[in-house]
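Of the protein chains in this complex, all but one are displayed in their positions.
For clarity, chains are labelled A, B and C in written order, and residue numbers in each chain start from 1.
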Amino acid sequence: MKQHLLPIISNVQVSSRYWHMKIDTTEMNETIEPGQFFHIRCSEGIFPFLRRPFSIYRINKEDDTIEFLYLVKGEGTKDLTRKKPGDTADLLGPLGYGFQLQPECDDILLTARGVGIATLAALAQEAGRKGVRCTAILSARSRDDLLAAETLQDFGAEVHKVTEEEGTSGVDSVESLMRDIINRKNIKALYTCGSRRLSRLNQRLAEEYKLPGEIALEEQMGCAMGACFACVCDLEEDGKQRSVRVCLEGPVFPLEKVVIS
Amino acid sequence: MKQHLLPIISNVQVSSRYWHMKIDTTEMNETIEPGQFFHIRCSEGIFPFLRRPFSIYRINKEDDTIEFLYLVKGEGTKDLTRKKPGDTADLLGPLGYGFQLQPECDDILLTARGVGIATLAALAQEAGRKGVRCTAILSARSRDDLLAAETLQDFGAEVHKVTEEEGTSGVDSVESLMRDIINRKNIKALYTCGSRRLSRLNQRLAEEYKLPGEIALEEQMGCAMGACFACVCDLEEDGKQRSVRVCLEGPVFPLEKVVIS
Amino acid sequence: MIAQRNMEVSIGSLSLQNPVMPASGAFGPEMHEALDFNKIGAIIPKSITKHPQPGNDTPRVCETHGGMINSIGIQSKGLDVYLSKTIPEFSAYDVPLISSISAESIDEFCEMSDVLGSHPDIDALELNISCPNLKGDGLAFGMDAEVTRELLTRVRQVTDVPLIAKLTPNVTSIQEIAKAADAGGADALTVANTILAMAIDTETKKPMVGNVMGGLSGPAVKPIMVRMIYQTSQVTDLPIIGCGGIMNGTDAIEMILAGASAVQVGTASFITPTALTDVVQEIRDYMERHDVKNIYDLVGSVEC
Partner (left out) sequence: MIAQRNMEVSIGSLSLQNPVMPASGAFGPEMHEALDFNKIGAIIPKSITKHPQPGNDTPRVCETHGGMINSIGIQSKGLDVYLSKTIPEFSAYDVPLISSISAESIDEFCEMSDVLGSHPDIDALELNISCPNLKGDGLAFGMDAEVTRELLTRVRQVTDVPLIAKLTPNVTSIQEIAKAADAGGADALTVANTILAMAIDTETKKPMVGNVMGGLSGPAVKPIMVRMIYQTSQVTDLPIIGCGGIMNGTDAIEMILAGASAVQVGTASFITPTALTDVVQEIRDYMERHDVKNIYDLVGSVEC
């Protein structure tokens, strides 16, 4: 957890709502794992005031770069789009704990929704690198939001797209799709991010199929350094609930333990 | 007094501390007079919060442009330097009452200090246009700050430069210079802007030589529309003081009436 | 076909075509060049005092993060000039005229309310019991519930026009002051005036405003005002006029959701002279977008 001022290589719009930013990490000597995130200062002024958390979308060890995929939502992300190549990105991180790929889990299923796709892309990349077979269900409002699908395919993942636009993203349809994939592919672990409803579905199927799994959570953050207790959620272990900080103890947690409110 | 969104033609640094901005006023149908000012929004965000007042430096009726000369002082002017050709300038104005050039005053003396030079440049331009002979004493910290001297010379003014750097800007030296010019040139009116000490000197000499005169005042402003009473100063008339708003009733006032605190 | 959007609101017996009015002291007759006065809910000139008074030393304003401090004081030409000049200037417009009164004693409040309340062109009175710039280290009538109650009771006896008490936020419990103003007979509450503040120039070591302290306004204070509007709306049924930090229609809606039935816009006009009518239009847009027929469907409708 350190503040890094790093050069921006590119920052471009990739679809109607999404942008993509690439950063030169030559000067940053840190190990970065899929599922970890950076707390980014989107503007120099005092508005927007706080940093914004963004998962790592791609980790390119070969050429010492990392990439972010972000949805333009409000003032912070709008300001981020103003950054130009050569400008400095102010990153705090890498933060939190990322995903675990267990050696015995050689076939995994990712279910991602919205900006959660960015988070799971890094995992698909890692899976590809480790020779783990990876299937991904990507859910979004519209086809246009699913630009990351290609990236995942490049990593070797089998991608299924579901959208509101096409009426294919309902929990019921996703459930049958997941069941079909789990059975057909002999899936060994589930990973999810980006939707409460899909998270509950993943929890249910994980229990039913006795699969391990992980979930990356998103919570409103203040410090992202474990200091402010803004980003808490509850875990249930041995029948007892305890509060954890998403920024410090997460954002990735065991799927079965998270209490989804 | 209207808000105008006008295209910026150029905005460039002209010396170590000064910038120059040129605006296309084709879309603004207003008569602008030397001494008037615009209240300019320097940034889009809420910081800096208030507009900043800037006198008109040059009024180019021929090609429908106006120019500002500004000193980079704090956050507002720093933000103003970020504007690029093609960007929009958000101007409120023209505001206030400008200088009066009386037909019988065919030889005038301007004494300007610092950013006051920008204010009096427009008057020199008007004088040149009207065939009024104009002499100007320009005072500044350093020679580098006196870039406007050339502009005034282009307008036909005889320019005397005094600076701290050269030790020539003390009130005493300026006083002998003024006396010399007043006598030699048969000066008919005095105009001043930008310095309390020079204003007092002008008041004193105006009284002694029985010359009419005008002064352009600078006061911290809120609204610049006469609404908030932030920008007041006192005038003394017939032995009685009354408070006036610089933005509405000024910024130009009769030299002899202003109470300089 | 576009559905009717009813933006009319009532302040006591007074009906406004829409809920947007200027904040006293941040509005002047000269602004008519930039703004169509006939399109706002009401006009409120700067607070008037009985006798002429000069206001405070300059500098009178300074900027802060997301706001400004003013220490104008109540610079005023006195009641006579107000009656002979200010009122005619404003009564030419087709919207209600609300006079803001500042006074040094309860008696003086009564005296002025009597005069102004019986003037045919004045539709309501706003009692500025909160100006933090008065002599006495920022103390104001509105800092004491008992004084507030008595002040309202006494003024209520001399006039029948709607009385709006403009509360100060510089109190431990705005609820207590609100209840006192209600008990005294106020018809509405403006929540709230500026927050007492101070800034120092670290280079000169001098206070940034001549009067050492002044009132903080602008977006920086909005979350405090929204809280106070919400708290006040919990303890009184009086209409609340939200004030402090409104820059756009969304800010106005936020205050309305918190419990305000009208709003005042001050400092925003310094940045955008058409802020008042912009806010009217943006409230209307919001009502369209959310299909709200009547502005009162929004008042206090925050879902806690």
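A few notes on this one:
Definition applied: contacts are C-beta pairs under 8 Å (C-beta built on N, C-alpha and C of every residue); 3 or more make two chains touch, one makes a residue touch a chain.
All of these numbers come straight from a predicted model, not from anything done at the bench.
Residue in contact with the omitted chain (choice from A:Ile8, A:Val72 or A:Val232): A:Val232.
Here one chain is not drawn; of C:Val171, C:Ala192 or C:Val263, the residue touching it is C:Val171.
Where chain C meets the omitted chain, the residues involved are 64-67, 69, 137, 143, 170-172, 195-200, 202, 204-207, 212-213, 216, 218-224, 226-227, 230-231, 245, 250, 253-254, 257-258, 286, 301-304. Mapped onto chain A, contacts with the missing chain fall at residues 1-3, 41, 46-51, 92, 219-233, 243, 248.
By our rule, only the chains that are shown with their structure count from here on.
Chain closest to the overall centre, judged by the mean of its C-alpha atoms against the mean of all protein C-alpha atoms: C. Ranked by distance of CA centroids from chain B, the top chain is A.
With each centre defined as the average position of its C-alpha atoms, the distance from chain A to chain C rounds to 48 Å. The multi-chain contact residues of chain A, meaning those touching 2 or more other chains, are 46-47. In chain C, the residues that reach two or more other chains under the touch definition are 65-66.
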